[in-house]
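Here we show just some of the chains, and they stay where they sit in the whole.
Should a chain be cited, it is by its letter among A, B and C, assigned in written order, with residues numbered from 1 in that chain.
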């Protein structure tokens, strides 16, 4: 593997009870690239992202972070990864600002203040309303505001474009590009094509669909 | 970088502000506690003598139930909105964050119950000698309830099962605390020394404090994958 | 050492080895239980005070013994499974829970039936009886939890954690209940202690206890084997087993 690989996964096999999702999947997320995981519904994109984020344990295979096995450097890996899943991960009764504030206690979010982050993601004026009054797209923007603030090098994003309007998608793409240009890396799943030049796609086989 | 104490107090602060936000929530366990204690004279007997005999047990049982009812929100809500994942992916040790959540839970449910227990003692005609051991015992006991309950709450977090499975899991574990707690009060009322029992309760809570955060953190890692 | 452990942890190896034990265990338990039942019911002398009703002891006491021992088997298996990530231990634990719960229930039920002629009531909050009831709840909690998860692996790990927390608690529960009972000192009947028993009554009881141990081991093995087949159903060796020869 190239020396630039941030996260490598080797011979990943994942099966749920008696349903093999993917077997012997290898690859790497390299510095300066956006890895778009594509594939039909149910092919295992979410599962793969959960595995990369170490939320879901793997059955077989290894994960290597900057060359060393992930179980050896789990803490430092976690300090350097930002994960945003299907669910926004915000407390609905708190405001976006409060949400970002407590998240910054857990993760190294100090590239900018929460107000700046919210303004950049198009939520200026909504900093101090409770999150349950936000629309679907606004809520997703609030979740993505973390990305403006984080110092993590690796971003793992599960369908980040969901619910975003055209402007929102453009904003996010700018953000991704800036991140990879500064030496970061992104892995995201999406069914929509990105316009970004740094995108490399990883197509997951549709085992589930193929079998039918 | 994030710091250990920053993360710890960050979580406590967050959970307390959520509870504050729904102002009712702070008072709910308390009112539940009050209502259960009201049901007893209605359902069983309003005679002061009989009430006094039941008072220690009833106060303890309703403190237990009040904690239990608030328990399924401990991790469930965070799981449902995805913020539990943020907690688990923090570079800070998970058991510490779990402990912070438990402490916040205790501050919102256990502490009000402890503070109001003398009032309930009065309402149920508890003899005066019983008040101090009731307060002391409930302080230690509700802490154990929150700590052990967290393990059950973590295990059932992804199961969408409501609170009943959780009650089933943790209630047997609450038995010793209930016994020690009530008998401390009973002994005090009967004029005996209750130091030994209270010491056992203290030992039990110290021990639980040592293991429960780790067990709950382990349980969360398992429970989150449903 | 590691080799041996690994082998023991292999469900396939266990399945084959345990298959060899099965007939012997079955034979032993049938012989022992039949001997114990016939001896206890037909030949042992009547109890001076309780008449024939005491003969329920031949089921009650072995069931009570194993109900308790069963929890430790389960918890120990859970601990091994968790600490050494041994699949087989997880399976043993999952298999042990319903069996233990059934035995606990039998102990409670026979005790209750026995209580009516002896104490004049089906139920009494005696220390041992109460702790037995709490034990039943612990078992049922584990069973309910194990059925709630969608994958067997997570289910086993979750149950192991609960079983472990339960293990730490069991002695405390027992001690506290005992102590609670002596504190209240209700004017009730004490159980007849084993040592005071007549040797002619005691010997068939011993046989029954042994028989129950064998029976327990037998059912545990059977349950574990079923669990193994369920979990490994997609592996080639299980598929080969399923094919008609």
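Keep in mind that, in the parts below, contacts are C-beta pairs under 8 Å (C-beta built on N, C-alpha and C of every residue); 3 or more make two chains touch, one makes a residue touch a chain.
Not measured: the values here are computed from a predicted model.
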item: Copy-number formula (whole complex, one representative of each chain type shown); value: A x2, B x2, C x1
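Keep this in mind: only the chains that are shown with their structure count from here on.
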item: Chain ID, smallest distance between chain and overall C-alpha centroids; value: B
item: Most distant chain from chain C by Cα centroid; value: A
item: Between chain C and chain A, distance of the C-alpha-averaged centres to the nearest whole Å; value: 48
item: Distance between the centres, which are taken as Cα means, of chain C and chain B, whole angstrom; value: 32
item: Centre distance in Å when chain A and chain B are each reduced to the mean of their C-alpha atoms; value: 36
item: Shared-contact residues (touching 2 or more other chains) in chain B; value: 225
item: Shared interface positions of chain A, touching two or more other chains; value: none
item: Interface residues, chain A side, partner chain B - complex; value: 53-57, 75-76, 78-79, 81, 83, 85-94, 98, 101-108, 130
item: Chain C residues touching chain B - in the complex, by the definition given at the top; value: 134, 137-138, 140-141, 144-145, 148-151, 154, 157-158, 161-162, 164-166, 168-169, 172-173, 175-177, 179-180, 183
item: Chain B residues within the chain A interface of the complex; value: 1-2, 6-7, 9-11, 13-14, 17-18, 21-22, 78, 80-83, 85-92, 97, 224-225
